[in-house]
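What follows is one structure encoded as structure tokens, with my remarks underneath.
Missing here is one protein chain; the remaining ones are kept as they sit in the complex.
Here the chain labels run A, B and C in written order, and each chain numbers its own residues starting at 1.
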């Protein structure tokens, strides 16, 4: 019986892995262990633990390691603190396999703790090109991982280029799409409107009428611009004259500046038509994405989940500039005029067809089956490949 | 004036970078900052700080972060602790460029701290293939670095394959070879023999007579074998019946087991002809390499510096199994018989010609010149290349 | 020339020590070093660094170590992280004397780092009895300190009882009162009203009319009650029908619950007459205390600074229950009725005469003079005293 330790570092991570947790829990040969850390435990960003337990999972360990300030150096410190405690956690739980997701500080901390304690490391969402420091971190995690379950064909090619063995890189689709598929199956949930209007602050939103979603996160390499970026986005949403759901930014360098921008805007626009939400659960978020007229921002959800849902998404700035995208996504620079022009075109065109670029909703089955079948050696090998330069 | 912060994490790091420090110190446009951390400050392995100051450098910051136990999880914790303090250090020194060396926990800690604080990261000794966890860490550091100054042509190809930009990968040769060249220029130093016999414990060694060097380090993925590996090595040296200088193992998972093996052997072989040294400075080490009849072990020095010096080197086990080597190196498995047979052949053949595989002794000039000329963007780009799979 | 390192861990700390910093800066024999840490650097609670530099001081080192969650275990972790970095900081700055203030996690972290690195530790605000975990921490710091500069005669007796040497315990008065005195000298500052109405959110407040101050902080041993305590307080203020300045709670276990209570109240009372402020500088706070009709809450300021200013203060609950108080303070339990009754009586009576219970405004001169004159041995001695039990 293999002990498989899945590390959840944020609310977003949980949606990215829930279908896999369910598949692990029913697999005979696997003993599931769940570790929560970092912003997954943040009371400010919403401790996801209660919901995970309500969903029927046992949380085996919690590492409360998120520093308060959202400055560059505090992100590094959060990584270090998480790494220290993750080493003790791994001694305590002694898993055979560690499962890490994505590209944030919890991910690299988990990867290093696993690498030095000689455990098989599995990584999902690797190989994607996106810009920002997250991309460098994602590739560094790839070079520490033994098994790679990727979303797209291009991601697989990128990982092979980096010298990983073909045997251990598999296009399973992203398990997040499994989650989206299941959330959309409940899309007629009549309580969504009520929940949205109970959480957060601001105007009440009628989900039966056209509305926008604004989901903007700080770009760590541009954190000094965070405030002006949120301000332009809020202005754009205001000028489009549609009720808008504003999603609170991720914990990252630049978050404080954004938060200050939002608070200040709120105080000076008492008659706005905006609702500010920070405790949105992902099911509700995906349902909103399937109902909204347009989503604006730089959240990867617009590109990744949006391609499956068919959400019209106007992607702002550099944060997702290198990411693969389907026809639902249009790009814009930080010009208010460009944003408004493109947004108006998209509002006229309406929703898109579903696209399987990032997965077809069956990733978790493939992953659990591959975990059982593959037995990578703890000593990795760099595959030299002939490169045409 | 650029502030360039060079991070030294071990005694070995100092030899790998001293010629670059000298070149930085005389460069007009550069303000040199030196940070010491990890095993560079270890009283057990030899605090290198005193010597660095004697060599005329100012140490700007010290991070004492090495945990006592040499277990897998403590290596992870040392990394985390170093990372936390390095973040504060970078806030304090505020360098434009951070310079990190090699592939150990100090290296990855430095790389992550630099990445999250948006500094240009320069890496030396990247792209080499060696086996062990150090190789994975080395490649992860490559994916976080902006400039790569590598030792060999093959290393450059490996780094290009991993998606780095050709503009920022340069075969400068390893600055460690600069150091070797300068150390050998003083090879007639008449006090070497005296120094060797003052430090360490055990028999006195006559350097004018044939002698062996044994330099074995633990393999982190095989740390449970560390004790048997040192025991076979000591037996081999004993049976070759030559006076032997035994170099104390590096701080790593498995070191304690090796140390225990050495202590136990020493107690039970009172009539041995061995000298055990742990505070050997690198100049003396390279001079010994140029004088010894044979070097045995798994130290990269045998392959890398040995190729330049011409030292006959018998490489044991997997630790260096993928590393590029010149004609001075022969490989052996952990069989006492194989070790003895191959050692005897090498002892007959004698020393080799110098070879520039890892550098020609002029790396530091090239590096300082490139640091001034190159201005990589803080946002890295993955270069997709056509790979023949 | 003695190097004296003053550690500032919060906005409150700065007001408690500013007059001493000024006196150190002009003292010939003293080289002042300033370290900022913990919530003093929090962007959420207000980084005090900018103001310290504007006041003409150089900040020698910053330790960003505050964890995001305000749970009991994160307070312990913040202490540990601060302690680790403070040890490196002390190696770096190498002070002869370390100066720590009060009773919070930064204080105990500083005290332990100083104790283990064999430095003379000076403590202000020791010996006071207050309840809460802060009291235990304060006494623990006393047992690690070499010099004690206390506010009141009773504090001195308490410290002597604990076994400290009489030679090293001095009633200087609290330097915070120096700061109050100087802030009140500028009380006719015509811009106060403008500043108050620029910072924070909520109603505009007319300082020429009667108004309340509400300053409530979580009690760490009662952190689960934090939300109901803030709710009762807000209700009381509402029923007293006076404009109210609500001060944002300190970073501590329970802060998140209080913050949530405040946010929720604000959303459901759109017609309130409250102003919520979190970036209030201490000068302005003391001026407000001199102008308000009544202050309510559990802030020590009501008792300590209030006694000097003459502010009518209604102290709620257990947080300050054992603290020495002057005639300006009345106590109430967590009963809305009791609070309202006592508040109304105090509103009728009006302000009090100044009282020197906690200091006369000349503490800093005494402290600097004593620092120069006293030379405690690094090895402390427990003074056994005859106790009547």
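Rule of thumb we're sticking to: a residue touches a chain if its C-beta (ideal position, glycine included) is under 8 Å from a C-beta of that chain, and two chains touch if they have at least 3 such contacts.
Not measured: the values here are computed from a predicted model.
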item: Selected from C:25, C:51 or C:117 as touching the chain missing from the view; value: C:117
item: Of C:53, C:166, C:267 or C:333, the residue in touch with the unshown chain; value: C:166
item: Selected residue (touches chain absent from view) among C:87, C:196, C:234 or C:251; value: C:87
item: Residue in contact with the excluded chain [from C:26, C:209, C:268 or C:379]; value: C:379
item: Chain A residues touching the omitted chain (full complex); value: 61-64, 81, 84-85, 88, 91-92
item: Chain B residues touching the omitted chain (full complex); value: 41-44, 64-71, 73-74, 77, 81, 201, 251, 256, 263, 267
item: Residue numbers in chain C that touch the chain omitted from display; value: 72-77, 79-84, 86-88, 90-91, 105, 108-109, 111-113, 115-118, 129, 131-133, 135-137, 139-144, 157-158, 160-163, 166, 220-221, 253, 318, 322, 378-382, 384-389
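The rule is simple: only the chains that are shown with their structure count from here on.
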item: Chain copies touching (chain A, chain B) - same or different residues, decided at half shared; value: same
item: Contacts with 2+ other chains: residues of chain C; value: 64, 81
